[in-house]
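I have a structure here, written as structure tokens, and I will follow up with some questions on it.
Note that one protein chain is taken out, while the other chains of the complex remain in position.
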Amino acid sequence: MSALLQIEGVTKRFGPITAVDQISLEVKDAEFFAILGPSGCGKTTLLRVIAGFEAQDEGRVRLAGADITDVKANRRPVNLMFQSYALFPHMTTFGNVAYGLEMEGVQGVELKKRVDHALAMVRMSDFAARKPNQLSGGQRQRVALARALVKRPKVLLLDEPLGALDRKLREQMQIELKRLQQDTGIAFVVVTHDQEEALTLADRIALLDRGRIVQLATPRELYDRPVNRFAADFIGLMNFVDGNVAQSAFEAPGLGRLPAPNGVADGPAALAIRPERVRVMDIAADGAIQGQVEGAAFLGQDVIAHIAVPNLPRPIVARLAAGHPLSAKLARGQQVWLTWQADQAVILKD
Amino acid sequence: MIARDPIRLWLNAHLGLVYLFLYVPILVLIVLSFNKSGLPTAWTGFSTEWYGKLIANPKILSAAGNSLVVAVASTVISTVIGALLAMGLEEGRPTPWLDALVAAPMIIPDIVLAIALLSFYTLLNMSLGLHSIVLSHAVFNIAFVCMVVRTRLKNFDRSIVEASIDLGAGELTTFRRVTLPVIAPGVIAAALLSFTLSIDEFIIAYFTAGAGQGSTTFPMQIYAMIRFGVTPEINAIATIVIGFSFFLVLLSQRLNGEVAP
Partner (left out) sequence: MTRRTILMAPGLGYLALFLVVPCLIIFAYSLFERGTYGGIDYTLTLENYQRSATSLFARIFLDSVRIAGTATLVALLIGYPAAYAIAQKPRNRQMALLVLVMLPFWSNYLIRTYAWIVLLNNQGLINRTLQSTGVIDQPLPLLYNEFAIVLGLVYNYVPFVILALYSSISRLGPELREASFDLGGSAWTTFRRVTLPLTAPGIAAGAVFVFVLSIGNFVTPDLLGGGQRPMLGNLIYSQYLSARDWPMGSALGFILVVIMLALLFAQALLSARASGEGETRLAPQPARVAA
């Protein structure tokens, strides 16, 4: 698949602050792309550069091969769904959705047909005559989506699309967003600070920190192979053990050699292991580290256990899947042994 | 509830007395305006005679006409200028010095503004009359219009302007189809406020009107009549003025209450 949207070396400064620092990335046709990062990482600024609301200081933006860097926001074949939805309060649902088409000169029967179609797509046909203040949060979001999609943009930008919704509604809308994206075949670029949302929705994720791309990868790669401590920490839960790599073996002070992948250069490093990859046993085993259960919490299916290990500043978190022989028996103060498969740990150099 | 009912009772009684304090003087005027004898001593029967006399008084009519002219003219000037100013101030970074300058006409004592403007006009050798009152009233009206419209703009989600541009509209279309309709109730309320302030204003008009009945405004006429003494005609004027201003206030309350977003 070809690159639809190309960001080339874009930099945006606000006074002394560099909000976006030399970012380059490509979004493919019909791709669901997520820009993920903590607040203040520059993700919204990047989105606004793509939409045309901020002029970048350096770099180019290309869309389907054409340079749109100097094209004004109202002439870009790109639409934005605002975080606040930004529905026009004085217009009905129909009026809101029709607005963008009217700007293209669409009128009469054609206008009505296309607006009706867009409303049907987001299941809001019955609310065409309502004003935004007569709609619920979820309904407003559907209208905002329809308003942006009805213009058939080449790329749809979504700024924290699910941020304003409560948890239940958010899960439902995640599925709908995915369905709409697949039905329309439009490339979606969503900006979010919610890693779970990015992991569920996106085909690829660009993880940003302080204006730079930390890692650009598929959700699975990002989860399994984070490139540094920031990426490992930002996505999901992660245990870190500080130590040293010597002769391609990882050693932690006071714990000795720990299972870790080979092929890492010598020097100080951290071992990262996901809670669900930690094996918990009630008998000693070769190479396992000993600890004491500090507390365990039942999560509905799985059990999360905090295990204090001597010489480690923080307890190791382990997630015991349903059916694990120990999951019902873990008691505070109990001695356990921990281990993991070497290839499931990641060694991070920074 | 905690046992503080005696306090609550006392508070409510106090509040009732405050309302009496506020409304009794006004109600007395209204009742007296329909009293045949016109005197506060005794009720001698219902009559609209004083209103009849009012309508027949050419001085009062011309003063009312003058006030209407002044209020409409200064409202038009200040609504346009003040609304633009509000839009400018709400755009971009906050500018405390400009905010202070724009708020100044609202807090500067009337008498100071009055002598300052009189001195200014005199220095320019400008003729005084209705036009100089209009110019003077616009000074404080701009400030009030600006304040009301800014409040409206602050509650206004800026992203709808960007949404309009994102959907392909130009700047003018966006202003006409999005910004203006959304801030319109605020602008109308501001215009009503400005009209009320101008039609009620006395001391600045008094200083900047120059001599002669030709530029006497309604409050100036009322002042002259009060100085002359208590007459039943003033009661009738008062009733009309109170009724009119209550109507304007309630109207602008309604307009501002209709918050769209």
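Note that the chains take the letters A and B in the order they are written out, and that residue 1 is the start of every chain.
Basically, contacts are C-beta pairs under 8 Å (C-beta built on N, C-alpha and C of every residue); 3 or more make two chains touch, one makes a residue touch a chain.
Please read these numbers as outputs of a predicted model, since none were measured by experiment.
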| item | value |
| --- | --- |
| Contact set of the excluded chain (shown chains only) | B |
| Option from B:68, B:135 or B:255 whose C-beta touches the chain left out | B:135 |
| Subunit B, residues in touch with the chain not shown (by the definition above) | 2, 4, 7-8, 11-12, 14-15, 18-19, 21-23, 25-26, 28-29, 32, 39-41, 80-82, 84-85, 87-89, 91-92, 96, 98-113, 115-120, 123, 135-136, 138-140, 142-144, 146-147, 196-197, 200-203, 207, 219, 222-223, 226-227, 230, 234-235, 237-238, 241-242, 245-246, 248-250, 253 |
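As a convention for this text, only the chains that are shown with their structure count from here on.
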| item | value |
| --- | --- |
| Residue ranges of subunit A in contact with subunit B within the complex | 51, 53, 73-75, 79-80, 82-84, 86-90, 99-100, 103-104, 131-133, 147-148, 151 |
| Residues of subunit B touching subunit A in the complex | 157, 159-160, 162-170, 173, 177-178, 181-182, 260-261 |
